[in-house]
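Note that this complex is displayed minus one protein chain, with the remaining chains in position.
The block that comes next holds chain A.
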Amino acid sequence: MLSRTSSVNYIEINSLSASSFCQIGDSTEIHLLNKALADRRQYPFFYGREGNFDDYAIFNEPIPHGDYEPIPVQTWNEIPLIRVNRIDIKGCSFSSVIHVGSTCNVYAEARIKHIRELINDEPSKEAEAGTSSSASSQASSSE
């Protein structure tokens, strides 16, 4: 275990959210996993149980990692102290860590899928040409 003491005089954090944390003190293993499906709609109507992670490949596909090659390291802590005066953090989210102290292994993974849905209220070119698209007329009537 690496042994250096971390000393922080003052820390201010505004917000911690979505699988993130602030650790003061040493730790050995940190595992963070976060999946987010962010859907923005022009017409803000959402059913409570919408969305399924299994429908999107991004939530299941393996993320390639580089090969871990342990190198023999000899560390000599002449002054075993890390001193910080002041830390000011506005926000921390999506599998993130604010850590004051030593750790051993950290593994974090965040998978985020963004979707934007806009309502097409103008008649499409096909509709203007005569081959009316029922989809676009339904959208405009629902407004």
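Here, a contact is a pair of C-beta atoms (placed from the backbone, for glycine too) under 8 Å apart; a residue touches a chain by one contact, two chains touch by 3 or more; residues count from 1.
By our rule, contacts and distances are computed from a predicted model.
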UniProt names the one chain left off this complex as which of "NAD(P) transhydrogenase subunit beta", "Urease accessory protein UreF", "Multisubunit potassium/proton antiporter PhaD subunit" or "Spore germination protein PD"?
-> "Spore germination protein PD"
Just the residue numbers, please: which parts of chain A touch the chain that's not shown?
-> 2-4, 6, 8, 20, 26, 32, 34, 37, 39, 41, 43, 45-47, 49-52, 55-56, 58, 61, 63, 65, 68, 71-120, 135-136, 138-139, 142
